[in-house]
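Yeah, one chain of the complex is gone here, protein chain that is, but the others are all in their spots.
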Amino acid sequence: LSSHLGPRGDVRMVDVAEKPPTQRRGVAVARVRMRPETASRLARGDTPKGEVLATARIAGIMAAKRTPELIPMCHAIALTHVAIALDVDEAAARVTITASAEATDRTGVEMEAMVAASVAALTLYDMLKGIDREMVVEDVMLVEKSGGRSGHFRRSP
Amino acid sequence: LSSHLGPRGDVRMVDVAEKPPTQRRGVAVARVRMRPETASRLARGDTPKGEVLATARIAGIMAAKRTPELIPMCHAIALTHVAIALDVDEAAARVTITASAEATDRTGVEMEAMVAASVAALTLYDMLKGIDREMVVEDVMLVEKSGGRSGHFRRSP
Amino acid sequence: LSSHLGPRGDVRMVDVAEKPPTQRRGVAVARVRMRPETASRLARGDTPKGEVLATARIAGIMAAKRTPELIPMCHAIALTHVAIALDVDEAAARVTITASAEATDRTGVEMEAMVAASVAALTLYDMLKGIDREMVVEDVMLVEKSGGRSGHFRRSP
Amino acid sequence: LSSHLGPRGDVRMVDVAEKPPTQRRGVAVARVRMRPETASRLARGDTPKGEVLATARIAGIMAAKRTPELIPMCHAIALTHVAIALDVDEAAARVTITASAEATDRTGVEMEAMVAASVAALTLYDMLKGIDREMVVEDVMLVEKSGGRSGHFRRSP
Amino acid sequence: LSSHLGPRGDVRMVDVAEKPPTQRRGVAVARVRMRPETASRLARGDTPKGEVLATARIAGIMAAKRTPELIPMCHAIALTHVAIALDVDEAAARVTITASAEATDRTGVEMEAMVAASVAALTLYDMLKGIDREMVVEDVMLVEKSGGRSGHFRRSP
Partner (left out) sequence: LSSHLGPRGDVRMVDVAEKPPTQRRGVAVARVRMRPETASRLARGDTPKGEVLATARIAGIMAAKRTPELIPMCHAIALTHVAIALDVDEAAARVTITASAEATDRTGVEMEAMVAASVAALTLYDMLKGIDREMVVEDVMLVEKSGGRSGHFRRSP
C-alpha cells in the first residue's frame, strides 16, 4: 500500500520523519518560445519594460522559496541555494531557463526547481506580452535530481 | 517612447490609472505529457496520492489569487471568477488544463489565467512524480483574452 | 442547476461579476472556554506572555485581510473596516470574541468575520496554552450579515 | 519569573534555542454542527459547490504550513507530516475534523494542528453556507500532544 | 472623539466606507549611507552580488503590494502604479531611493510608498553587507501626498 494514502484514501502530506536529512539537489528547465524579433530585442535589451532578465531571475528565486505555499502537499524546506540562468537563443527564437535548488533535508527539492523555472518563464511572458502575446512556455521539466533514496536522476536529452 | 519605461529605463509597475475598468477575461491552457500508464491510472483514480485532480484544481485557483505576489510587475486584481478544468486524455497520454479568470478592472487578467494553469500543472506533477518523474509540462499559453483596448484575442489552434 | 457547478461538477470560484457592489457587513463570534483561574489571570493581566488581548485582536484583524489566501474559494475583497472586541467573562470562565468586517463589494464578507474571530481565538489559545492547555474554542458562528441579495440576517440567540 | 516576559513584560517570541529538537506531534479536532439535511447532502455528495471535503482537507493542510504567519508568536516549523480526516455523521448532523501535525523541532506543533482543524472547518462553512448559514464551528480543541518537556498529553473525552 | 477608537479604545482598522474613491499618490524617500568605496563600487557595478540596483527596485515594488500584510491596520489597496528610482551619489557616499505609489481608493497610499522605499533600502543593505556592514538606512520619510480630505502635502526640504 502506498505511504501517501490516509486511512480512507484521502490526500495528505507524506510523512518524511523517518528519512534522514541528506544533501538534495534538483535542476529544472523551462523554455519560452517567441517570435524571432522578440528574441532579438530581448538579446539586445531593446524591450519596452527594461530589466526583463533580472526581473525573471529574481521572480524565480523568490518563488522557489514559496513552493510549499503554492503546491499543496509540498513540505517547507530551508533551501541552501537557488540559482537561475537564462539563455537567450536568437537563432532558435527561444529562451531556456535553468533553475537549480539545493537543501539539506528529508525530502527532495525538485518542486522548488520546477516552480522557480515556471515562475521565471511566466515573468518573462508578463514582461514581453505587450510585444508578443503568442509566446508559449514549453517543456517545463526536471533534468536532474540527486540525494534521497531514489538515487541520482538525469534526464536523457 | 514606451509607457513602461521609468526616467532611466528602469523596470516599474505600469500606470493603469487612466484606463477605465472594463470586464476582462483570460483563458490559458497547460498540457502535461505523461506515460500512458500514468494517464490510465489517473483516469481511473488509481494513484498513490488520491484526489489528484481536485488538488490540482484547488491549487490553481488559489495561485490565481496570488499572481501579483509571484509576478513582480502584476497589479493586484479582484478576480470575480476563476475556474479550472482538467481533461485526462488516456489515448494521448496527456492532461489538458484550461484555466479561466475574470475581473472588472483596469488591466487584463491573462497572467492570472497563466499562473493558474501553470500551478495546476505543477501540482499534477507533484502528485504523480512518485510514479512518473519524466512528465513534462508543455505548452502553457494564452488562448483567449477579452476586454481592454487591445480587443478580443483568440489563439488560432 | 447551481451556479457553483463547473461543466463537470468541479469546484470553482463562483462568478460574481453580475452582482452590483453594495455595502456589506458580517459579524461573527467565537467563544473560548477556559479554567476559571485562567480567566481571572487574563482579566487582571497576570499572564506569562503579556499583551494577550492586543495580540489576539491584531492577529484577528490581520487574518481577516488574508481570508482569500486561506479559504480556497473566497474572492479577494477590499475591506473598508475590521474591528475585534474581546470580552473576558470571569464568572463564566469564558472570553467572547466579536469580529466585524465591512466592504463595498459584489460578495459578502461573512468569511472575513469568521476567519478574524477564529484566528483571534486561536491566538488567545496560543498565548495561554502554557497555563491552560485544555481551553476549547467553541461556537464560532455568524451572528449578523447585511448587504447583497439574501438580505439581512441576524442569528437568533 | 516567566521566560516569556521581556524586560518590561512586553510580548515576544519565546526563546527555544536551548531546547533539543525532538519528535513532536499534535492532534486537534473541530466539529461543525449543521442541519440534518445539510449533513445528508454532504454525505451523498449532493452540494452546490462539489468537492467540499477535498477542498476542506487541502485548505487545512495548506493553512497548517502558514501557522507562523497567522499566530503572531508561533515559531516557523518544518512540518514532516500533516493529515486531516473528515467524518460526516449524518445521525448527529455533524462533521468531525481531526487534524494531526508532526515535526522534529524545538517547539510543539499543537498550534499547527489547531489551525489546520479550524481552517478546514471554516472552509466547510464557506462551501456550505449557501444552503445552511447557521452552521456552527464548535469545540476546536487539542486532543493529543507528544514530544517536548511537558510529556504526553491526551484529552479525556 | 477619534474615529479610530473602538468601544473601549482598542486598536481597529479605521472605517473608510464613507470616503469617496479619489486619485491618491504618495512619494517617500529613503537614504542609505555607506563607505565611499562601497558607493564607488556600486556606481561602477563592481559588487560581489551583481544586479544590486535591479534587485532593490524589484523588492521595493513587490513589497509595496504587500503593505497590508505587514502593517497591521493598513487597508488592502489596488495600486495602479508603483515606481522606484535609485540615485547613487558617489561624492556623498549615499544612495537615495525614491518610491512613488498611486491608487484610486478611499484611503491614502503613503504607507505603500514608505514600505517600498524601506524594503528597497533593506535589500540594498542585504546585497552589500558582505563588503560594508556598517551601512545605515537613514531618513525614511514621506515627501509628497495627494488626494483625500487632507489635501496636498509636500515636505519642505
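The first chain written gets the first letter, and so on, giving A, B, C, D and E; residue counts start at 1 in each chain.
As a working rule, contacts are C-beta pairs under 8 Å (C-beta built on N, C-alpha and C of every residue); 3 or more make two chains touch, one makes a residue touch a chain.
This one's a predicted model, so the numbers in the text were calculated from it and none came from an experiment.
Here is the thing to keep in mind: the chain we left out touches A, C, D, E in the whole complex.
For the chain missing from the display, the contacting residue among E:T80, E:S100 or E:S118 is E:S118, taking the whole complex into account.
Checked against the full complex, the candidates E:V27, E:L42 or E:C74 give a single residue touching the omitted chain, namely E:C74.
Residue A:R57 is the one among A:R12, A:R57 or A:H75 that touches the chain missing from this view. Interface with the hidden chain, as seen from subunit C, comprises residues 51, 54-55, 57-59, 62.
Across the interface with the omitted chain, subunit E contributes residues 2-6, 9-11, 14, 48-52, 54-55, 58-59, 62-63, 66, 69-74, 110-111, 114-115, 118-119, 121-123, 125-127, 129-130, 133-142, 145, 153, 155. Subunit A residues in contact with the hidden partner, per the touch definition given at the top, are 23, 54, 57-58, 61-62, 65-66, 76-85, 102-104.
What we mean here is this: only the chains that are shown with their structure count from here on.
Graph distance from subunit B to subunit C, where chains that touch are one step apart, equals 1.
Across C-D and B-E, the chain pair carrying more C-beta contacts is C-D. Residue contact pairs shared with B-C exceed half only for one pair among B-D, B-E or A-B, and that pair is B-E. Interface of subunit A with subunit E: the two copies contact each other largely through the same residue positions, with over half of all numbers used appearing on both sides.
For the pair subunit D and subunit E, the distance between C-alpha centroids works out to 37 Å. Shared interface positions of subunit D, i.e. residues touching 2 or more other chains, are given as 51, 54-55, 57-59, 62, 66. Chain-to-chain contact here is organised irregularly, matching neither a line nor a ring nor a star, and falling short of all pairs touching. Pairwise chain contacts present here: A-B, A-D, A-E, B-C, B-D, B-E, C-D, C-E [touch as defined].
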